[in-house]
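Since the structure comes first, as structure tokens, the remarks are kept for the end.
Of the protein chains in this complex, one is absent; all others appear in place.
In order of appearance the chains are A, B and C, and numbering begins at 1 in each one.
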Amino acid sequence: MVPLSYYLVLSGILFACGVAGFLIKRNIITIFMSIELMLNGVNLSFVAFAAHWHALAGQVFVFFVMVVAAAEAAVGLAIIIAVYRTRETLNVDQVNLLKL
Amino acid sequence: MPIWIYILSSVIKSALVLFILLTAVAYTVWLERKVVGHMQNRWGPTRVGPFGLLQPAADGIKFLFKEDLTPPHVYKPLFLAAPLIAVIFALTSIAVIPFGNSIRLFGYDIPLQIADVNTGLLLILGITSIGVYGVALAGWSSNNKYSLLGGLRASAQMVSYEISLGLSLVGVLILSGSLSLREIVDAQGGHFWGFIPHWNIFTQPIGFFCYLMAAYAETNRIPFDLPEAETELVAGYHTEYSAMKFAMFFMAEYANMITVACLATLLFFGGWHGPIFGPILLQDLLPVFWFAAKIFVFLFVYIWVRGTLPRFRYDQLMAFGWKFLLPLALVNLIATAIAVAW
Amino acid sequence: MTANLNLWLIPVLPLAGTAINGFLGKKSSRTAVSAVGLFFSGAAFLWALKVAWQASSIDLPYQEFLAHWIRSGAFSVDFAFYLDQLSLIMLLVVTGVGFLIHIYSVGYMWEDPSYYRFFTYLNLFMFFMLTLILANNYLQMFIGWEGVGLVSYLLVGFWFTKDSAASAGKKAFIVNRIGDFGFLIALFLIIQHFGSLNFTQVFDRVHPLAPETAGAGLLTAIALLLMVGAAGKSAQIPLYVWLPDAMEGPTPVSALIHAATMVTAGVYMVSRSHVIFERAPVALTVVAIIGTLTALFAATIGIVQTDIKKVLAYSTISQLGYMFMACGVGAFSAGIFHLMTHAFFKGLLFLAAGSVIHAVGGEQDMRKMGGLKSYIPWTFMTMGIATLAISGIPPFAGFWSKDEILWKAFSSEHGSWIYWLIGLITAFITSFYMFRLLFMTFWGDYRGAQGDDHGHDSHGSSHGHDGHGHGEPHESPMVMLVPLMILALLSVVGGLVGIGDRFDHFLSPVFGTGIAEAAGEAASKATEYILMGISVLVAVLGLLLAYFLYVSRPHLPQRIAASLNGFYETVLHKYYVDEIYAALFVKPLIEGSTQILWQGIDRKVIDDTINNAADGAKHVSDEVRHMQSGNLRSYAGWIAAGAACVIAWMLWLGMGLGAGK
Partner (left out) sequence: MISVHLILFLAFGAVALAGAINLLAQTHPINSALSLIAVMAALAGEYLLLGAEFVAAVQVIVYAGAVMVLFVFTIMLLNAGVEENTKGSKVAIMFGVPGVLIGSLLVAWVVLRHSGTEAVAAGALPGSPKTLGSLLFHEFLLPFEITSILILIAIMGAVVLASKPPTSPAAPTLTEVVD
């Protein structure tokens, strides 16, 4: 038997790692990946809470999160490709002009 | 049963299945060379052993003893990891495949299946979807434009056809109402008014068609073997590979073929169902035989198709996948749903 | 109201003329412009005649509903027209005199560069004036009121290239604003207390109220405020100062707007709301005093003026004073009667003066005229008639109306012999300065410059009458003379309608056989005839004095002026009223606006507030701008920091709740 708090802590750490990745990584794709990491952390806490409160709604939420993440990945990567076409770089530090 | 027997049986089954599988892979290669040879008015392998039956062994030895060279400028970790990924996932997916009903040994009835997961089908889908990485990473890591193109094609193609694959299976799932392969097979027992076996192929012909197409694309087989189109990209994603690493990709491909064949058998052709007769032992072994026979048929069809059909162009491939196969699968799904709802 | 009179046509016709001339006139020829202008004003006149003829057969007052205008809760205002004897008379006077002056203008303005503009304005004026007259509620009346004010501004400043004209227009407008202010407040009071602006409704609600003999009350306040408005529009003390300056406008304008019609709007308004005034004796007294003083005051100024139009302007003011005196003593019908006759002869005087000016080529100074009766006999004759009429020589129109007023002032219960006396003195002065004008202009020998420049170019190039050099004075064209003759005829016979109180009886349905009537019966006929004789005698005396001073002894006036120098100077400068006003109101206003409002409030407070706010925002954003570096990761950093803060805050809240539990 694993206490609920373990799951929560794990998901929290994953989320924090995601944020940290967003903060310290330069590559726009990696940053995007850290977003996915955050979403995964949240999903874990969803499922854990679902199991804790015996509410399947939590798992349904996970589905929605996944779907949204998928859609986001599609659009986001398309944007990344478009950005790369115009800027010839994937480094967010060099993509700091608000328009070009 | 006690836990140790459970573990023991699992280990034994795993070893057995792995052995059978590898052998099957090897002889599928032999079979392919033979059949295609005859289709092309050649003999195929004849020298090594009678009818070249020992050819696979010779190939294996050759692969093993060839110098395993790693080109410079490749991205080493992934270059090494890619074939492993490919072959491992290819071999893993066999684990949830049931070969037949449980048999009684030493007073315990042991299911002819390594792991009876009640969402086995999903597991197989997931594993195959992960199997993409093998090809993609191989193509990328070997730092070669042909490989890269091959990898890109492979990943795009596999991801695209995965959808049709999944959708084509949903019809069967609706009919059988379960994700467990064993239950699906059980649902196909019996006959329509006496003589027509109660197989999904008769209720899901379109689904089967979609599945077959998608499966061929998933396994990068002709007519969908764009990732290794030798006329355009020297050898596609495994251009830079040689010796055992290349062998791994090879094995992975044929193992995937076998997995696909198994799935087709289980989902559409009633798995191990077939006429049962004779003494007890025979009665226990016949289902396995029927199962193997059906798989053989599918493998033969694979080879047959390879010998017959030309290769698509890439845009044709994508157009076929997105504009024809996917809508067809959707229509089939909807039709099935309506029919079941009645 | 069985028959439908289509009153709405009367104002709308001139409006159509305005539209056509205003939009198309610039391109079209003078003939076309004058044709349009004359047609529409004439059509309005003819329709007014038709209405008058029909009105005799139907029972007045007649109301004509046009459209709903304002409907807010219980309060509602409509576009509607109201016709009774009073507005009928005004209707005929305005349209008739207006039409004649239109005709006259064709000749007078012919060479003006912006001829079409003039007729556009004239038609527009007709429209507004008729709206004012035919309104059935105060608000619609106020529209006309403002409208005529606007047109007066436009026409006084018609030659706006000339500084004096422009400033005169502004002066007229501003002074009228003061009056309108009072008028508006009166309207608000009416709305508040009577919940309507419709004449009939308001008066029905006022009727039961008892006269506020004991001190001032609501009605007194309303009446006084209305009087303020009337004083503004009709140039009464203390708001008369704009009228003399308004003479900067073309002479037909002076005739139409500043003599015949617009300036009498005040009188019309006062007598229209006589119901209110009759219940506010205090206000009535104020009206009477203002009227009387104005009459005398303006007349005295008139004596010494040398500009022919200025003389007429001051005489107009003083005649208006007469009318207000009449209203003040409750003799509204007498006031209206004098309004009508005054419209005739004063209009005639102005037009004749215009003809004279036209004759001598834009010259307005009487000292440069003289001996013109041989040059321009028709003008002389008509102007003579008008002078006799205004001076109150029987049987001319002025005699009847002025005598009526004096008699009422004496006999009415609101009146007293003081009004009568002052009125009499004014009558004397009036006849004196009018004949002075006549003699200076037409007797003696021509003092004007021959052929060379016509003195001060008061009308500059814009007047268009110095285009062709005047060899010697010449008679005006027929188009100008015909209106003169018609008006002369009216000035002769116009007064006869008043014989035997017929005018009173005609108007009695409006004013009721009110106080004035009763008083008239009270006093004996004998006194009336005696007073009548006295006034005639006074008028003749004025005539003789003028003849003595300006014909037989032409040099005497200078000596007299020299002898009583200070007084003369004072009067010559119109008692320095303009200067006093300038010192009292204008300069403090300008100074205050400059120092406090502009430099102080606008510059220091408003502008600085805005500018400082903008600068502050600029500086702050200069700092904050660095936050938005466009760098994704720094955004993320801000978000993370903010998230941490939010989490801490929520936890703190949670603590508080936990502690609370």
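List of remarks:
As a convention for this text, a contact is a pair of C-beta atoms (placed from the backbone, for glycine too) under 8 Å apart; a residue touches a chain by one contact, two chains touch by 3 or more.
Since the structure is predicted, the reported quantities are computational estimates derived from the model, not experimental observations.
Considering the whole complex, the hidden chain is in touch with A, B, C. Of the listed positions B:V74, B:L123 or B:L233, the one in contact with the omitted chain in the full complex is B:L123. Only one residue from B:A24, B:V74 or B:A136 touches the chain missing from this view: B:A136.
Within chain B, the residues in touch with the undisplayed chain are 75, 77-78, 118-119, 122-123, 125-127, 129-130, 132-133, 136-137, 139-140, 148, 151-152, 155-156, 158-160, 162-163, 166, 179, 318, 322, 326. Hidden from this view is one chain, which touches chain A at 1-10, 12-21, 23-27, 29-30, 32-34, 36-37, 40, 43-44, 47-48, 50-52, 54, 56-57, 59-60, 62-64, 66-75, 77-82, 84-85, 90-94, 96.
If you put the missing chain back, the residues of chain C touching it would be 627, 629, 631, 633-634, 636-645, 647-648, 651, 654.
FYI, only the chains that are shown with their structure count from here on.
Note: centroid distance chain B to chain C, computed from Cα atoms, is 107 Å.
Centroid to centroid, with C-alpha atoms defining each point, chain A and chain C lie 82 Å apart. Averaged Cα coordinates give chain A a centre that lies 33 Å from the centre of chain B. Of all residues in chain C, none touches two or more other chains. Interface residues of chain A facing chain C in the complex, by the touch rule stated above, are 19, 22-24, 26, 28, 31, 92-93, 95-98. Put simply, chain C touches chain A in their complex at residues 629-633, 636-637, 640.
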